[in-house]
Each structure stands twice: as structure tokens, then as C-alpha cells.
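Complex shown without one protein chain; remaining protein chains in place.
Per-chain residue numbering starts at 1, and chain names A, B and C are given in the order in which the chains are listed.
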Amino acid sequence: MIIVMKKNSPKEDIDSLLNRIEEKKLKPVPLYGTERTVIAVIGDERILDIDTIRAFKSVDTVMPVLKPYKLASRDTKYENSIIKVSNDIEIGNKKIQVIAGPCSVEDLDIQMQTSKKCMASGALIQRGGAYKPRTSPYSFQGMAEEGLKIMETVKNETGMPICTEVMDPRLVSKVAKYSDIIQIGTRNMQNFSLLKEVGKTDKPVLLKRGLCSTIDELLMAAEYIMSEGNLDVILCERGIRTYETTTRNTLDISAIPVLKKLTHLPVVIDPSHAAGDRDLVPALSKAAIAAGADGLLIEVHIDPEIATSDAKQTLSTDNFDSLMEELKPIAEAIGREI
Amino acid sequence: MIIVMKKNSPKEDIDSLLNRIEEKKLKPVPLYGTERTVIAVIGDERILDIDTIRAFKSVDTVMPVLKPYKLASRDTKYENSIIKVSNDIEIGNKKIQVIAGPCSVEDLDIQMQTSKKCMASGALIQRGGAYKPRTSPYSFQGMAEEGLKIMETVKNETGMPICTEVMDPRLVSKVAKYSDIIQIGTRNMQNFSLLKEVGKTDKPVLLKRGLCSTIDELLMAAEYIMSEGNLDVILCERGIRTYETTTRNTLDISAIPVLKKLTHLPVVIDPSHAAGDRDLVPALSKAAIAAGADGLLIEVHIDPEIATSDAKQTLSTDNFDSLMEELKPIAEAIGREI
Amino acid sequence: MIIVMKKNSPKEDIDSLLNRIEEKKLKPVPLYGTERTVIAVIGDERILDIDTIRAFKSVDTVMPVLKPYKLASRDTKYENSIIKVSNDIEIGNKKIQVIAGPCSVEDLDIQMQTSKKCMASGALIQRGGAYKPRTSPYSFQGMAEEGLKIMETVKNETGMPICTEVMDPRLVSKVAKYSDIIQIGTRNMQNFSLLKEVGKTDKPVLLKRGLCSTIDELLMAAEYIMSEGNLDVILCERGIRTYETTTRNTLDISAIPVLKKLTHLPVVIDPSHAAGDRDLVPALSKAAIAAGADGLLIEVHIDPEIATSDAKQTLSTDNFDSLMEELKPIAEAIGREI
Partner (left out) sequence: MIIVMKKNSPKEDIDSLLNRIEEKKLKPVPLYGTERTVIAVIGDERILDIDTIRAFKSVDTVMPVLKPYKLASRDTKYENSIIKVSNDIEIGNKKIQVIAGPCSVEDLDIQMQTSKKCMASGALIQRGGAYKPRTSPYSFQGMAEEGLKIMETVKNETGMPICTEVMDPRLVSKVAKYSDIIQIGTRNMQNFSLLKEVGKTDKPVLLKRGLCSTIDELLMAAEYIMSEGNLDVILCERGIRTYETTTRNTLDISAIPVLKKLTHLPVVIDPSHAAGDRDLVPALSKAAIAAGADGLLIEVHIDPEIATSDAKQTLSTDNFDSLMEELKPIAEAIGREI
């Protein structure tokens, strides 16, 4: 940690801070510059509360040197984590996994037909929302457990593992029972009660980045889950909020190489929510593969015009099939498969 | 609702959309322009799902005419809502209320001394966090029920009502029992399970705007609470996330007049979290009062340098006292009191 | 300057960097921590190019300790700068100055009537655009020199000094001849050729913050002007671009206390462009005064419905008069006058 003092800080303020650091068994090194005094702290600074240091008299700015996350950090574990979803499906290995299906589970027939077509096109994991976070209390809120049962029936027939969202800590054990990947939605990335609860399950967690969360905050949210014992976290970039309005959100494609540098966890991209427009999904999916994503999460429906939610961004099964064909040579071009 | 079709949309696409609108008992008025066809929908458009309309073939853009919230809208209720916190304390009336106290409840002595001093300076409501949303799982997470009991002791001695945060739907009834205002934090503004749960209590809810939530989303979150029966919602602007880094967040001062136009609910400003720096709290507090805020939420501590969280942004009780003196003439200048 | 090296940086990379710093006659202090090496640089770090240091092998991050601006810094000049606009008008002193008038100069009659009414309400400086930066090449681009002459006629009759924008370095001497304050618009804050040119004049410069410029960048733009010899820079906050769409831009009210900390230059607020909506101008003007602004820049027109540009955000002269009445007690409440 580097602490920059205000210009002309009185000696007693500097000394009082040096004492506080020493009390914590860290070594402060004061550097008396021409204009300001800077204090470098040697040792594991994470035991100092950065907020408390900032509040000290005469402190101007505090710059941490170490990242605040440990379990999620590539410094802690160098090799890529490969997360087992089922006997033969892994996320983070050479094969890029595609999770596909409707935004909301609506009825058995639609879920079954959509999933079978997606599987034929190469997507091995089904998705669908049973509990839906809707901006309006008057919008359809999902089929709840009935939706989970529909996905289970599809899984029994097709073998496709289930990825579905949980929003309420009281429902985590129920959702965990049915699902193979528990999804934490973008609005809940910092719902710490929920993060702790999924951290106690033994199911992989797909953690979506918050709409305006930094990459460091995303990794701290992963750390919340991991610190409860569940190390199987899959990170998902799904667009961030910016001033640009031609897309619903701005897909932060740089998040892929940045996360690959900082963490060993796999990274999945959701081009459907990022764009909010099915016409943009192919270009964003191709970009994601080329940039090194370990998976895609795509909204697909046999008939998007009758979908009950997020229809505008949903691909038809036919368009999805064409897209998967186009993705194959790109995956090969970077030495992977899809 | 106004629906703009793509250039050269085929007639069958337009007709199919007109049929869908008529099925919903609304009246579509197609306007065949020189370049594009526009369809105006007459009637209460809110029964149409905007997403489904967007997904129709040949639809380019959809523009709603009505706001999606009803209970929170000033169109529905014109007079300002005045929310009763206790027998003699109201928020939204002529008197501007100040809610003051430490970020976290730490011990009885600190909470008692801080609250008494704040009260002497003119703040009638105590604040303090018993359940703390912390970015890091390794940071202090709050004293939980013990913290609530400390606030209760202070209330018993001073008469100051309690404003405190709840993060978990499982804890709503417990927090509601102790508190006079239940706070929903910025990270939970769209935690819909939590919103519904506090909507079932009979305690006023202080709803903080999400870090990157729009004003419409804030009002929709209020609508979630109100639609469960609890109409006593106090809106709180606490800074939004922008690219600027000299402040922790950017206080959106315009939110005050904008909200006053759109809603009858009272508006409170939290300058402490917005700025992240106690030196900026006085200027922002003055600006908030001048712009028409109904209240302030300020972090105060008898000794900020020993506070366990957010110390940098916390005023000392002495500084708070000076600030309250400075706010009085500004409140008077706009015909209110503090 | 603090330089954080990557984990396990090889000794030769560290040594090569230490040599480079010493070549520049600065003193590097390497601190060998448990996880990383940090190098503190003692001396005036501004002679090191931060980019070049960042590019060195094994360098992870570089944190400057000193601000990059000198002339604009309060460290260099502690007392507030008071800028003389005419014999009896100063900006930055106890009296808060209001600059008012139409967005564009349109004809003599409108400019004259508007200016006289504004003056009667208490605004001492007239504004008006003769050269207009318009998003569309097909929009009205301003009356050019004819507009400047209209303002001159109004000045001759009323005595009101002129504040008007220049966009082109080739026109600086012409605009300087007519105007008492040269305005640099938000789109040109980093038009360095233009900044240098106005830096060579002897007229005060009102420098608008760029739509997405940081406060540090604003101060560096001021430094550009000042480094050419013109120290009379007035900073103007006029709203920044964020994701929020209920206002055209988000007025960064915190910029006032932040700038007051960092610089001795006066700070003016433009609530008209920030809000893009005349209904919001009163609340924002009050907030600006309360937060410590040295002036306001407000669009006023005798008949906003016939104004040729930015009409939506323009106050009528009647509304402006009421606003000025409301601002007086707020200015008094903080010990100033308007």
C-alpha cells in the first residue's frame, strides 16, 4: 500500500499513521519528498482497512498494491480452472461450450423443441428462466418451480444439463436441486446474501457481471462465492451500461483478455443481453470466440415472436443453427473447437 | 405507444402487427409516411408487452408514450406524499429531516454519543448499519441483531427513530421489528425478492438509487414496493457511477427536480456516499437543500479515524454541528426549515 | 511517482529502470516487498514521461504523486484568482456574476431586448453565439461577424460586456476584438491549437468542461491556455455525459468543491446546457450557488418559442427575473451576493 500525505502534513499526523501501521505488524517506509511525504507499507497490506487509512488526518490518497481477491486470482492458482458441469461437459477446456434456450421457460413443448434444435446445432447445455427478474412488478415473473420441472423433463429426454437463475436466497436449495449450473443475474452480482448461499452449494455458479460493475468488483463477487467453499465459478460478461444507446448495453469485449490475465476462472459471453438485438448477436458471438471466450450464453426460441420476454434479442433456432456453422472455423482458427 | 416500422416493410408484417394490437383491445392507427410506416397505438399501452412488440418482424423501434409506473407517478397522485416516521417526525413536509450517524453500528457508547450529539445539532433520526454490504467477504460484515439492539437502546434513551439497512429477505421481519425506516441499499435496488418483502411490512422504506440505475428504474423499484401495499417509500439519490474519479460517485443533483416532476414521493440525498470524501459533504448538502431535497442522510461519528467502515466520508460530530448551522439559512431562503 | 513492478520481475528489468530514473537526476527508492517490488521516485517526477515508464519491461502500474498541472494548481497560487472582465465587473470575487442571453445571436432587436431585461434582473454580462457548433452541418451555423456586431451595438447601449464562443483558431483575433470573455465550447476543450491561440490573447477565457472530460483534463486544458501567457481562465462545468437520459447531461455539482480544492481559478456553472430543459434550470442554479459557484451562464430569450437553437432549455426573460429573485437569499445565506 502506498499512502500519499497532503502537502505540509504535520509531523504528528505522519507519526500517528506510522504507529497505526506498525501496530498491525506491517513495516511503514516513509519517503520524505520535495513536495509531499509518501509512506510505503511493506507486508500483506490486505490486513489494513483501506477506508480507515484514508480517513487518517493529512492523508491525501491511498493506493493499494495488491488485488483484494485471493482465491479468484491467477497469482494464487496459475492454471486455468476447468469446471465440470456433467460427466462429459466441461467449461474452460479446449471445447467452447454454448448454453442456449429461451429467456423464460414458457411451456414444455417450446422448451423441448428449442432445446432439441439447439443441441442438434451444437449447444450442449439448456437455459431458461423459471424465476425472472423483471423491471416491472406487472410483468410476467416466471413459472417458478413448474418451470424447473419442465427443464428437468427436457434434461431427462435429451441429457442436456440445466442452467437457470436464482434470485432469492430462500430458493437456492430448490434451484440447486434441479440445476447443473446456478445463474446469478446481473442485478444480483452484489447481492451478498445470495452469493454466500450459492457458495454453500456444490453446483457450478455462472456469475453475471453487474451492469455497472468493474472487473475488480466481479472478481470480489466471485471471491464471496469461493470463500464459502464453492470454487466452481464461471464468470459472464453481458454488457455494461454506457451512454451509447444504439445497443442496449455495451459488450466489454476487453473483459475477456483482462480476466484471462487476472484470474484462472473461465469466462463466458452473453451477446444476447449485451446487444438487446438479435441482428447483432452473430457479430458479437464471433468476436467473443476470437477474443478467447470459453463459452457463449445465447437466447434462442423456436418462434421469437411469441416469446414472453426479451423477444427482440432472441435468435430463432434456424438463425442459431447458421450462427453455429459460422463459429466453427473461427474456433478452429484460434486452436479450439465449438 | 409509437411503433416505427423498417423501411419498405411488407404489408403482411404490418397487418399481422395491427391484428395483434387489436386482439389486445387497443386501437392501432397506421400512418403511411414517405419513407416509413409508423403505427400509433391508442389506449392504455401498458397492457402490451413492449418486448414482444419489438420482436415483431419489420419493427424498427418502439417508443412508449406512458411511463411504466402508476402508483409512484405524480399523474396518479398529484399532492406530495408526507411520510410519517413517528408521532412527530414526517418526511416530505416543510421541515427537512436529517438522518445521521455512523456507517456501521460499532458499540453502544459510540452510537449513543454520536446520536446524542447529532440530535443536539438538529438531526432527529439515527442511522447505523447492523448488516453491512461489503465489497470484500473478508471485511467486517456488521454486528447483526446485536447492532439493532444497540440502536434500540439509543432510541429508548433519546427518542430517535431508527433507520437501518436490510439486505436479505429472510431478515426483513426482524429488521422491521427494530426499525422505523427500513433502508434498501444501492446494490439491492433491483433485488426484487427483497423489494416485495419490504413491501409487505408497514414501515417506511428508504430506497437508495442503484449505482447505475436510471430514474425510471428507481421509480419502478418503488412501484415494486408499493404494489405490495406499502406506499411509504422515500427515494434516495446517493451518487451514480460515471467516468469521473475525483469523487467516488457523481451526485446527480438534477435527480431532485426531475423526481419532483415525476413522482409525489419524498426525495432524500446522501452526500456522504456520493462524494466518498467528508470535505465535499458540506457543499453537496447545501446544494441538495437549495435544489429542493426533503432530507439528508449523513454519516457522522464522534471519532471518524476509528470508525470501522467508510471512515473517509464520515463527518465528526463537531463538523456536523457546523454544517447544520450553515444549512439553516439556506433552508429558510427557500421557505423551509431544517 | 510510485512504480509497481510485476510479480517476480527479473533483477535486470528493475535495475534498468532504476538507471533510467537516475539519468533524469531523480532518486529512485526501491522497496522489495513480500510479493512485489515498488519503486518510489523522489524529486519532481513531472520530468519523467509517465507513458515511457509504463512501457518498461516488468512494470505493472505507475501512480503519479503530483498533479500534472502547475499554473492552474492551488499548490502554486493559494489565493483565489479574481478575473477582471471590465472596469467594474470581476469574476471570482464576493459578487456572483450571471452571464445571460440567447443561445444564438439572431437579430439586433432580440439581443437588445433580451439583454436589457436580463440586466434589469441583475445579469451584468451578455452572451450570444455568433459562431455555433452544431451537430448537423444542415443546422443554422450562426451569424458570424454580423452577430458579433449586434452584440457590440448592445454593449455600446447597455454597457454589458460580451461573452461569446470561438471555434476556429483562424477567428480568434476577430472574436477577441469584439468580446470581453472568449468562450471555448465543450467540444473544443481539447482543441489544443485553439487553446494555444486564445492563450496568446489578453481576454479572459471561459473554458467549458468537455462532455466527458475529467476534472484533471479540464485543468490541463486551462494549463494549455495559461502556459501561453494568459492566466485569466474561468472554468465552466456544464454537465457531463452519463447513462441517465431524463436530463440531457448530468450536472456534476461536486465539481465545484473539487475544483475549489485543486485550483485558484473561478468556477461558473451552466445549468441550461446541463439540463437541456428550462424547467430544471431554477433548481440547478440554486444548487450551484449554494455549492459555491462564482457565476452562472444561463440561456434567456424574450420569446423562447421562436429561438433558433436550444429553445427547450432557454428561460423566458420573465422566468429569469423570478429566478434571480429566488437566488438572492441563497447567495446571502452563504455570505455572498448576486
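A few points about this structure:
Methods note: contacts are C-beta pairs under 8 Å (C-beta built on N, C-alpha and C of every residue); 3 or more make two chains touch, one makes a residue touch a chain.
Only a predicted model underlies this, so the values are computations on that prediction, with no experimental measurement involved.
Partners of the chain left out, restricted to shown chains and counted across the full complex, are A, B, C. Contact with the undisplayed chain is limited, among A:N87, A:N156 or A:T246, to A:T246. Shown as candidates are B:L18, B:A40 or B:A144; the residue that touches the absent chain is B:A40. Here the missing chain is touched by one residue of A:P30, A:G159 or A:G292, and it is A:G292.
Touching the omitted chain from chain B are residues 2, 4, 7, 29, 31, 33-36, 38, 40, 42-44, 63, 65-66, 75, 212, 241-243, 245.
Against the chain not shown here, chain A presents residues 212, 214-216, 240, 242-247, 250-254, 256-258, 260-262, 274-275, 279-280, 282-284, 286-292, 326, 329-330, 332-334. Not every partner is drawn; the one left out touches chain C at residues 46, 49, 51-52, 54-57, 68-69, 133-140, 167-170, 187-188, 190-193, 196, 211-212, 217, 220, 223-224, 227, 241, 304-312, 314.
We take it that only the chains that are shown with their structure count from here on.
Chain B and chain C, compared by their mean Cα positions, are separated by 31 Å.
Per-chain CA centroids place chain A at a distance of 26 Å from chain B.
Taking each chain's centre as the mean of its C-alpha atoms, chain A lies 39 Å from chain C.
Across the assembly, chain C contributes residues 212, 242-243, 245 that each touch 2 or more other chains.
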